[in-house]
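Worksheet for the structure shown next.
Every protein chain of the complex appears in place save one, which is left out.
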Amino acid sequence: RSKKLKASMALSRFEYVKQFETDDRCLPNCWIVVRIDGKGFHRFSDQHNFLKPNDDRSLHLMNCAAKQVMTEFKDIVLAYGQSDEYSFVFKINTSTYNRRSSKLMTNICSLFASTFVFNWQKYFHDVKLKYPPAFDGRVVLYPSNQNLLDYLSWRQADCHINNMYNTVFWALVQQGKLTPQAAQERLKGTLAADKNEILFQDYAINYNDLPEFYRKGTTLIREKKEEQITHKIPQQDGTFKEKAELKIKSELVELHTDIIGSSFWNNHPEILTPKLKR
Amino acid sequence: RSKKLKASMALSRFEYVKQFETDDRCLPNCWIVVRIDGKGFHRFSDQHNFLKPNDDRSLHLMNCAAKQVMTEFKDIVLAYGQSDEYSFVFKINTSTYNRRSSKLMTNICSLFASTFVFNWQKYFHDVKLKYPPAFDGRVVLYPSNQNLLDYLSWRQADCHINNMYNTVFWALVQQGKLTPQAAQERLKGTLAADKNEILFQDYAINYNDLPEFYRKGTTLIREKKEEQITHKIPQQDGTFKEKAELKIKSELVELHTDIIGSSFWNNHPEILTPKLKR
Amino acid sequence: RSKKLKASMALSRFEYVKQFETDDRCLPNCWIVVRIDGKGFHRFSDQHNFLKPNDDRSLHLMNCAAKQVMTEFKDIVLAYGQSDEYSFVFKINTSTYNRRSSKLMTNICSLFASTFVFNWQKYFHDVKLKYPPAFDGRVVLYPSNQNLLDYLSWRQADCHINNMYNTVFWALVQQGKLTPQAAQERLKGTLAADKNEILFQDYAINYNDLPEFYRKGTTLIREKKEEQITHKIPQQDGTFKEKAELKIKSELVELHTDIIGSSFWNNHPEILTPKLKR
Partner (left out) sequence: RSKKLKASMALSRFEYVKQFETDDRCLPNCWIVVRIDGKGFHRFSDQHNFLKPNDDRSLHLMNCAAKQVMTEFKDIVLAYGQSDEYSFVFKINTSTYNRRSSKLMTNICSLFASTFVFNWQKYFHDVKLKYPPAFDGRVVLYPSNQNLLDYLSWRQADCHINNMYNTVFWALVQQGKLTPQAAQERLKGTLAADKNEILFQDYAINYNDLPEFYRKGTTLIREKKEEQITHKIPQQDGTFKEKAELKIKSELVELHTDIIGSSFWNNHPEILTPKLKR
C-alpha cells in the first residue's frame, strides 16, 4: 500500500522537471515555413537505384507524402517540393498547435516520413525498401509576403540550378561515358549557358523541352471547386424530385509551374490574402 | 541564355532569406533529452484493435523503433519508453548536429516514425496498418545529473500510475462487464491502494505479479561486451596457427526494471560519467 | 616566466566558456521596439515629492533622456513616452548592433538611466536626487506596420486612461479632501464618462482642456529641415562673394498629439516608409 502512495507522491516530487521545458511559440503575424530534407538521400538513392537525373517514382512518393501532410494540417496554404526536400507554408495567422515551433516541425517531419514508408510500394513496386529513411526539419518565419515569395523563389531557383547541373552531369556519364570525376571536372566553372550548350550540341537535348515536373518542382495548393450534388426529394405522390445543390469543396492541386514570376500569384490571390485583419 | 544567367542571379538575389533562420544550439554541458509522443494514439490504438490494457505487439514495435534510433545516434546513452512515448538521452557533451535542437528532434521523430511503419508487419502480422502515424517531439535540457534522474523518474512514475489505472479499468470493463463510463466512475477518487484492492479482491490479480514490462516500461542502454575472436595466422610451414583476440563491442540491452531507485544507476555508472572533463 | 606563460595558457583554457553565450539577433524585417519602464517609480516619485497628477519636471527630464537616446541611436525613427515609460522604435531594417536584442535593450536602458541622473538638476533644481533610479527594458518585434501602429496606439490609449484616472483621483484628494482610500473607492467601477462628469460638475475641470502634454504623452520624431548656409568665397581681387547653400539637417521634434488616428501618419509618411526594398 505505502508503495503505491509513494509512487503518486513520487510523481509530484519529480514534476518540477516540467519547468525546464521552454515556450517556443512563433512570433504572431509571420508566415511559418516548415522545410524538411531527406537525411543522407545521396546514399539512400544509390541503395535503391534511383534513376538519374530524376526518378519519377521518388518524386511522386514525395508528393504523396506532402499531400498527406496537407490533408492533416488544414492551415497549410501551399507546399513546394523538389528533389528530397519539401517546404510547407502555414497561413500567416495560424494557431495550429498554438504556433509552437517544435510541435509543428516534429509532427510534419514524422508524418511525412511515415507516409513515405507507408506508400513506398505503391510507387516503387517490387523494389524493396531497404531501410527506413529520416527527414530533418526546421521552422523559419517570414514577416512579409515579399519575404515569403522570395523564400519560395529561392527554393525554385535552387531546383532549376541543381536540375540543370544534374541533367548535364548524367548526360556526360550515361551517354558520354565519362566517369563521375571526369564529368565533374568537365563542368567545373561552367555557366548555365555553357551547360545548355553541352546538352544541345553533344546530346541534342533542349533543356527547356524537358518536363516542367523536373525543371520547376511541385507546388501543392488548395483549390475551391464547386460541385453539383443532386438530392432526390421524396414527393407526396410517392415519386422523387431531383434537387441540385452547389457545394464548395477544397481540393489539393498539384502544379509544376513557375512561382518566381508574379503571374502564379496573380492567379491565386487567395493564398496570401487570408491575412490577419490587422 | 539570359534566362539561365537570370536564374543564377535569382538564386543570389533570393538567398537573403537564409538570414531568417535562427541558431537553436542547445546550451553546452546540459543533458539533452528528446521526448517523442504518438499523436492521436487513442484513436490509432482503437483503429488497430490494440489489446488492453497493454498490447505487446505495439510495445515491442515501439522498442524496435527506439533501437533503430539508438543505432543511428551513437551519442544516445539511454532511452526510456512506455505506452506511446519514448525519451532519448544524449550524452551531456554530445556534438551531434552541433547540438542543434531542431535537427535533433526532427531526425529522431522522423526516423522513429518511419521505422515504426517499416517494421509494423513484423509485429502486427496480418493486422494491416490503416494509416501512417505521426509523433510529436520536443527537446528539454537538464543541467545536472540529478535533474536528469528526476526527469526519468517522472516518466517511470507516470508509467506506473497509468498502468495501474488502466489495469483496473480494463478489468472492470472486460471481466466486470462495466461500461467504460461506469468503470471510470467507479475509479474516481480511488487511491493506488484502493485500486490494488479491487484487483486483488474482485479479480484475483496481484498487481505486483504483473510483468515488469508493463509496470516499469522499457529502458534501453548500451553495454560493452567482450567478444573473443579467433584469427587464423598462416605459418611459414603452410599451416595455420590460431590467435585469439578480445574485442569490446557495444550492444543495445533492453531492460524492464526500476530506474527511480539508485541501484540501477550504481550498477551502470558509465551512463552518467562520460561527462565533460570540466 | 612560467607564471606568465601559464596565464596566457589559462586564458585559452578558459575561453571555452564563451560558447555558452547565445545568439539573440532579432528576426529581420520586423520593427524592433525597445520599451523601458522606471523601476519602483511609485516610491521614487513619493520620495522626490513629484507633483500630482503630473509633474512637468519629471516629464521633461524623461523627454530629455529619450532625446539623448535618439541622438546616440540614429536608427530610432520614433519614440513615444508617457509617465515613467518610453518606447523606442528602430527602423524596420536597422542593423544597429547586428540587431542583437541584449545589446539594444541594455545600451538604451543604461544610457537613458545615466542621462536621467546627469540632467536631474537641470529640471529639478534644488530638489536633490536621493538615489539613482533603475529602468527595466524589453525588446518586442512587430512584423507589420499595422502591428507597430497598434502597439503605439495601445501605449497612447493607456496614457489617456491613466491620466484621466489620475486627474480625477488627485482632484478628489487635493481639492475634495478625500483620503486616497476614499478616492479610490469613489472611482471604483466608474467609466470614463463618469470621471469626466465628476471633474466637470465638482471641480469645473473640462478634461479636454487639459494640456495635450498630459493627455497625449510625448512623441519624438526626426524632421528634415532645410537650412540656408552662406559661405564667403574669396575672389581673386581680394573681395569675398557670398554663396548660399541649402543643407538638409535632421532635427528631433517633440510633439504632443494624437498618434492613434491616421492623420499623424499621413503627415509623416517617412517614418514608416524607409522599409526594406523587398
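By letter and in written order, the chains are A, B and C; residue numbering begins at 1 in each of them.
Basically, contacts are C-beta pairs under 8 Å (C-beta built on N, C-alpha and C of every residue); 3 or more make two chains touch, one makes a residue touch a chain.
Every value quoted in this text rests on a predicted model; they were computed, and no experiment measured them.
Asker: Quick one: say which of C:Val127, C:Ala157 or C:Ile229 touches the chain that got left out.
Answerer: Once the missing chain is taken into account, the touching residue is C:Ala157.
Asker: Touching the absent chain in the whole complex: find that residue among C:Ser58, C:Ser83, C:Asn147 or C:Thr218.
Answerer: C:Asn147
Asker: With the missing chain put back, one of C:Val117, C:Leu178, C:Leu252 or C:Leu272 would touch it. Which one?
Answerer: C:Val117
Asker: For subunit B, which residues reach the chain that was dropped from this view?
Answerer: The missing chain touches subunit B at positions 27-30, 141-144, 146-147, 150, 276, 278.
Asker: Across the whole complex, list the residues on subunit C that are touched by the chain not included here.
Answerer: Counting over the whole complex, subunit C touches the hidden chain at residues 1, 3-5, 7-8, 10-11, 13-18, 20-22, 36, 39, 68, 72, 101-103, 105-107, 109-119, 129, 131-142, 147, 150-151, 153-154, 157-158, 160-161, 164, 191-193, 195-196, 260.
Asker: In the full complex, which bits of subunit A touch the chain not displayed? Write them out.
Answerer: Spelled out for subunit A, the touching residues are 16, 19-20, 22-23, 25, 27-29, 278.
Here, only the chains that are shown with their structure count from here on.
Asker: Indicate the whole-number Å distance between the mean C-alpha point of subunit A and the mean C-alpha point of subunit B.
Answerer: Each chain reduced to its C-alpha mean, subunit A and subunit B end up 28 Å apart.
Asker: Please list all residues of subunit B that touch 2 or more other chains.
Answerer: In subunit B, 16, 20, 22 touch at least two other chains.
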